[in-house]
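With one protein chain withheld, the remaining protein chains of the complex are depicted in position.
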Amino acid sequence: MSPTKRTLAEISWDELQWLSPLEKAELFNLGERPFHVLMAQQFSRPMLEELGELATRIRQIAKSKAGMDFLRGLLTHRTAMLYFSQPSTRTFLSFHSACQILGMKTVEVRDTATSSELKGETQEDSIRTFSSFAEVIIMRSAIGGLAEKMAWVLSNTERPVPIVSAGSGKDQHPTQALLDIYTLQRSFETRGGIDGKTIVFVGDLARGRTVRSLAFLLTRYQGVKQYFIAPPQLQIGEDILALLRQAHCAFEVGHDFKKVIPAADAIYMTRIQDEWDEQAGQSGKIDISRFSFTAAHLAKLPSKAVIMHPLPRRQEIAVEVDEDTRAVYWRQVRNGMWVRVALLVAIFDGADDIRRYDGA
Amino acid sequence: MSPTKRTLAEISWDELQWLSPLEKAELFNLGERPFHVLMAQQFSRPMLEELGELATRIRQIAKSKAGMDFLRGLLTHRTAMLYFSQPSTRTFLSFHSACQILGMKTVEVRDTATSSELKGETQEDSIRTFSSFAEVIIMRSAIGGLAEKMAWVLSNTERPVPIVSAGSGKDQHPTQALLDIYTLQRSFETRGGIDGKTIVFVGDLARGRTVRSLAFLLTRYQGVKQYFIAPPQLQIGEDILALLRQAHCAFEVGHDFKKVIPAADAIYMTRIQDEWDEQAGQSGKIDISRFSFTAAHLAKLPSKAVIMHPLPRRQEIAVEVDEDTRAVYWRQVRNGMWVRVALLVAIFDGADDIRRYDGA
Partner (left out) sequence: MSPTKRTLAEISWDELQWLSPLEKAELFNLGERPFHVLMAQQFSRPMLEELGELATRIRQIAKSKAGMDFLRGLLTHRTAMLYFSQPSTRTFLSFHSACQILGMKTVEVRDTATSSELKGETQEDSIRTFSSFAEVIIMRSAIGGLAEKMAWVLSNTERPVPIVSAGSGKDQHPTQALLDIYTLQRSFETRGGIDGKTIVFVGDLARGRTVRSLAFLLTRYQGVKQYFIAPPQLQIGEDILALLRQAHCAFEVGHDFKKVIPAADAIYMTRIQDEWDEQAGQSGKIDISRFSFTAAHLAKLPSKAVIMHPLPRRQEIAVEVDEDTRAVYWRQVRNGMWVRVALLVAIFDGADDIRRYDGA
């Protein structure tokens, strides 16, 4: 690290807001190692590669009971706080399992509204209290930017414990983006990796933070082509397209799903996120019938392509598709757990311990 | 197993509904070992005997710290999900403790309504997600048949993890029946076991799934005599009596509690389950005063008989009775925990490890 580089403790909250993602990344990471995990953009390509390799190595070690025992001994002296003020069973389970695989102690905090907040405590004081009982805080909140704020607050205390965002407002869900990248890495393992592949995003691209983050992370790879297939009201935001243009990444925006299937290396289906509707029933008026993956589409899909979905799904992928070997969305769930294990290992500087393990 | 035998994965959900309990048992068990635990009827007499012996052996091992440490090392690489959409503190605590005794990691899922279900996910997809994070799912639901359905769903996936019912609708609560059998086994340990004993059921026999399951399991034993003592509106169902007749088991239906006390080897008291009333206050109109066990009854009870109750109780057993050595209902609570430990050991094929342990 250059001697002139500043840390999160040396910058004001207002100043932090004006930094670019890249400048923020330098404050959230410790060099090439994640410390706070707050946004997909903080992960460079080398960091993504290393995280994927670490996750794969950990998965292999975990296949034996001896390996599981080794992993469970790594972080026994660490406690993770799972602070989920916005509920999410899936993400909670994934992080919780990741912590347990590493032998971490865990403690949950859910409805803080029932206790200290009612007594007039500020969020800053609450998080500072929480930090007394944990070495990492994994937090999910409906309030955009809150995780970042809390990371900044703690950086200015005696216990600057790392904050890992498990979803913060409408914009950031960085570990979901990491698991998607890891799923693509694994899917294209024997096909030269993600470089040069064609990824098709389908559905509600306007409101899915998953798609937005992943589309951005794909700019880290060479020669990737991205298709955004959606009804006009749910099409991807102009801000993302601007980023892609700036990074000289090829993309096409359209609505003819059938036509692009034969060109896809990966199809990324998404659910209509009507919980974000500004008017009740607004999404119901949109014709989404042509943005579902049905059994009939399987014949048009290349034999080595994969079908992904961040789950939960509704009708946008037919249940019969589940049995096709190209459907990898259930595997994504497990990938999410392993990449979160790898992330925690990286945060606590344990990657070398993993690499040195030769019991497997 | 015969080569023609089918597995749960090879049968349709509709077909499954038409099978007899015995036919189902063959699909839920792995030979004489439980896999899914869904109904009391799937336990044959040899299975009940083995489970009881296993529970007793485990109880003895657990008396020393060395033994506790041995037990806690058995299933460290396994995670149990406690999926309780219908609350039950008692059953939850019992299963949770059982898991912890074996060193299993645990994770709780309660209000799923707050997350994925709201987003339109099917129960099948939810359980499949849950199965990604656990090696056994212990589930309690107010919906009859749901546990069975979920077991069937998972049998058709890459991760067919076992489902253990902790209460499913009005009909099945198999582990409660197992703990009752285990309590009877222990109570009659030096008196030749359960064969030939007289069991008196008292109270709300119409709606207690506990009584229904236990009455059925007692047909596995020779020469047992069963009394059903209840007000006419709460008397045991005709379907159970038909099963007893079919199995050539002796029974009597009546309402004179005092008269049968001297003949009892075990008296099984139950609570009026007015939470199932079809009209508010319906149970309140029934005279239940003669279906309580009072201190005055103790003198009439044989000296080696036992008084049981599935708990929670209201006034149907007087608090003064608690101090009598024949009152075993508090011991039933601990028996429930040990029999659940034994069940988990059996599911994960650890019975031989328990038998081989010679540290105690």
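All chains are identified by letter, namely A and B, in their written order; residue positions are counted from 1 within each chain.
Criterion: contacts are C-beta pairs under 8 Å (C-beta built on N, C-alpha and C of every residue); 3 or more make two chains touch, one makes a residue touch a chain.
Everything numeric in this text was worked out from a predicted model, so none of it was measured.
Colleague: Among B:H96, B:R128, B:K149 or B:H173, which residue is in contact with the omitted chain in the full complex?
Modeller: With B:H96, B:R128, B:K149 or B:H173 as choices, the missing chain is touched by B:H96.
Colleague: Using the document's definition of touch, tell me which of B:R6, B:R33, B:R191 or B:R314 contacts the absent chain.
Modeller: B:R314
Colleague: Touching the absent chain in the whole complex: find that residue among B:R45, B:R72 or B:K170.
Modeller: The single option touching the absent chain is B:R72.
Colleague: Taking the entire complex into account, which one of A:K105, A:K170 or A:H255 touches the absent chain?
Modeller: A:K105
Colleague: Taking the full complex into account, find the residue in B:P21, B:P87 or B:P302 that is in contact with the omitted chain.
Modeller: Looking across B:P21, B:P87 or B:P302, the contact with the absent chain belongs to B:P87.
Colleague: For chain B, enumerate the residues touching the unshown chain of the complex.
Modeller: 65, 68-69, 72, 87-90, 93-94, 96-97, 100, 271, 275, 311-314, 319, 330, 333-334, 337
Colleague: Residues of chain A in contact with the chain that isn't shown?
Modeller: So the residues of chain A touching the unseen chain are 76-77, 79, 105, 107, 109, 111-112, 114-116, 118-121, 124-126, 128-130, 132-133, 157-158.
Here is the rule we go by: only the chains that are shown with their structure count from here on.
Colleague: Turning chain A onto chain B with a C-alpha fit: angle in degrees, nearest 5?
Modeller: So the copies are related by a turn of 120 degrees.
Colleague: So what's the Cα centroid distance for chain A and chain B, whole Å?
Modeller: Averaging C-alpha atoms per chain gives centres 42 Å apart.
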